[in-house]
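Here it is, the structure in full.
Just one protein chain is left out here, and the rest sit where they should.
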Amino acid sequence: MSLLDVRDLAVSYDGRPAVHGVSFTVEPGEVVAVVGESGSGKTTTAHSIIGLLPGNASLERGSVLLGENDLATWSPRRMESVRGAQIGLVPQDPSNSLDPVKTVGAQIAEVLRIHKRGDRAAVRRRVVELLTRVGLPDPETRARQYPHELSGGMRQRVLIAIAVALEPRLIIADEPTSALDVTVQRRILDLIDDLRAEFGTAVLLVTHDLGVAASRSDRLVVMKDGRVEEQGPTREILAAPGADYTRRLLHDAPALSARPFREPVAAEPAIVVRDLVKEFRSGRRAFRAVDGVSFEVPRGTTHALVGESGSGKTTTARMVVRFAEPTSGTVTVTGAPDGRGFRRHVQLVHQNPYGSLDPRQSIADIVEEPLRNFGLGDRAARRARVAELLHRVALPADVSSRRPRELSGGQRQRVAIARALAAGPEVLVLDEAVSALDVTVQAQILDLLGQLQRDLGLTYLFISHDLAVVRQISHTVSVMNKGRIVESGSTRRVFTDPADDYTRELLAAIPEPVR
Amino acid sequence: MTRYLLTRAGQAVLVLWAAFTASYVLLQLLPGDSILIKFQNPELGLSPQQIADIRAYYSGGSPIGEYLRTLSGFLTGGFGYSIDTGTPVVERLGEALPETARLASAAFALAVLLAVVIAFVASYSRTSWLRGALLSVPSLFISVPAFWLGILLIQVFSFRLRLVPVIGGGELQQLVLPVVTLAVPISAPIAQVLARGIDQVYAQPFVPVIAAKGATRWWILWRHVARNAVLPTLTVAGLTFGELIAGSVVTETVFGRNGIGRLTEQAVTAQDTPVMLAVVVLAAAVFVLVNLVVDVLFPVLDPRLKAAS
Partner (left out) sequence: MRAGLILSWTVIAVVLLWAVVPGLFTGYDPIAGVPVEKLQAPSGQHLFGTDAVGRDVFARVVHGAVNSLSGAFVAVAVGLLLGTLLGLLAGSLGGVTDAAVMRVVDVLLSVPGLLLALVMIILLGPGTVNVAVAVGVGSVAAFARLSRSEVVRVRRTDYVEAAFGSGGRFTAVLWRHVLPNSLGPVVALAALQFGVAILAISTLGFLGYGAEPPTPEWGLLIAEGRNYLATSWWLTTLPGAVVVAVVLAAGRISRSIAKESS
């Protein structure tokens, strides 16, 4: 008998169906990955298993068999005995998943106290034991600390300790690593693997990242729009995907598609950065976010700055577009005038397409704004140019009268790109410009950026934490760590023959089963 | 931590000084000599000696000198003389203060109790109409004029039901209706912020994690949600202390109690600027002090702030 048997599960939000009849099983001790893009219903499915759906959601039909018990029919009261004891949860975002005003130790002890496992002293011993087991050094001290005193990776370890505290039969891991840096991500996934082997716990891994799913699961469940598109053994699906959607996912996932490298081109530099330093002061202490960074970008090519959070890549980008003042060092953009004219020449595309568009403006107004600011053309000419720009970024003409909130994430990012192009710039700085998008949308935007570069001869400075994306789009790469560039060179050279240990660690962390 | 405390205390003193100076300047805009003329009014029944004292206190010197004298008077506990009665302001304040302190502290306690009951029952209840009804109570409370509420209470409880005597009765009996009158409008913002705070904490990702441990609804509400929602509520509760003194003006007038509020009302009618200045500074001092205490409590209740301060 299966450990978990979900049959024909259907869930709706405020009467609107979100999950339509999903069925799958999890055998004891195996890892089943549920993969899908945003809106696929994967998280809703996972949460309905432990009865933690939000208030406006309701279970329409179906059963959730844990062993012989149908949890779907259980009262909330009865579910409390299952949660934590038989099914553990590792949540999505470790930064907000712990109560900020309680110590880490108290929050691990809580699960033992709720299920009345042992007296005070026994609980305290078990907490230290668990912290040691999930790999936190100096567990006694950690137990007395508050969540904000721990790094993201350490918090996720604490959350894993909570999930495994009572050695449940099943752990639901809901995007357990998507908020973490790649090197941390790998260590956390390794830890989950180890614990599974040790306790024989089954894992239901919910993820948007096909790379993670492919490298860590025994079986795959591919979801789209609330339905299961395809399921089966991971290796078989990767080798011969049955559904069109799975094929497209596999093709679009940058981590899995081995595309040819873009070779560097000899051209005069469009951007020259020399010995760039940025210090932030808080009180008397100074912190060097960027520490002596130098690089050049040849005209018409893409240079990527890649690094984990806190590496200084975004601060560098902001200095290049003159949104931040360097403490020392220089940024030269060839041919760009000083003052306001600089903004006609160099444009920034933000990471978050939801925040970078004024919610009160129409799409046409947004794209037209640079033209108005620089007084380019009369009203009719500007409108014609807006229509041309929208066409160029492959948006239908009828979006021009709409507001940003009526558009999807990918469409919004197209609008942001159209606005950036409006005044005819030569340099585009893209700050994590595709990181917030689903893989299929991401692939489309990357294609668009490549197309625009060929057509308009644009120079890109591409900021990203995602090596797989960088590999696909850039000609040259600089790897940043702690404010410094540790390695620079052609994308081919850096990816195939890394010289620096940190680069090697980053590359090893890309989940790539086909590698 | 000490640095944080010292900065906050310094700011508090500065605000208090600025409040004093601003009110002093405003109240001083009245023609100055009128004060002295008023004291010569024989109806006040002041002895020549008293008039001479007052004259010495209020006249002579440059405006700056006068300001500094008043300021040093406040620092040493001398608030000048009441124009209305000729008695030292500090005496009138001293007589009125205990009455208002009793009223205000009881009202504050009741307001917090009301707020907590409203917010908790609304959050815990699964009955949506009860929840809706409870959550609309604060907006009703805040829309009721306090003077009208007082009158209504007298009408119902004293005249109709004859539960509380209009005149006479014990100290406690006399306190009940004024306390309710003062507490109702003050409980509203506390309840609103507490209920909103609870809602916001429920939306935090850490709540489902606690539920996934197998915790009961009450466990989650009491041990985690309430504990986190206390922080914004404390801020608002601190801000309402100023309203307690303002509210006592109306409440004491309606119920004919002799406290700071009544004193204020008399001071305005008689244009008794020294008394008014003292009341304003007293209110500002209470406000500043309470909010300083709140600031000190914050890092204790929220470990994240301990690091930041």
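So that you can tell them apart, the chains are marked A and B in the order they are listed, and the count of residues begins at 1 in each.
We take it that contacts are C-beta pairs under 8 Å (C-beta built on N, C-alpha and C of every residue); 3 or more make two chains touch, one makes a residue touch a chain.
This is a predicted model, so every value here is computed, not measured.
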item: Touching residue (missing chain; options A:44, A:156 or A:347); value: A:347
item: Residue among A:30, A:149, A:218 or A:369 touching the omitted chain; value: A:369
item: Omitted-chain contact residue, chosen from B:87, B:125, B:204 or B:253; value: B:253
item: Positions on chain B contacted by the hidden chain, ascending; value: 11, 14-16, 18-19, 22-23, 26-27, 29-30, 139-140, 142-148, 151-152, 154-155, 159, 239, 242-243, 245-247, 249-250, 253, 264-265, 267-269, 271, 273, 276, 279-280, 283-284, 287-288
item: Residues of chain A (touch criterion as defined above) contacting the omitted chain; value: 321, 323, 340, 343-344, 347-348, 350, 352, 355-360, 369-370, 373-374, 416, 419, 422-423
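Please note the rule applied: only the chains that are shown with their structure count from here on.
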item: Distance from chain B to chain A - Cα centre to Cα centre, in angstrom; value: 50
item: Residue ranges of chain B touching chain A (in the complex, touch as defined); value: 204-206, 208-217, 219, 224, 227-228, 301-304, 307
item: Contact footprint of chain B on chain A as seen in their complex; value: 47, 50, 52, 76-77, 80-85, 87-89, 91-93, 96-102, 110-111, 114-115, 146, 148-149, 159, 162-163
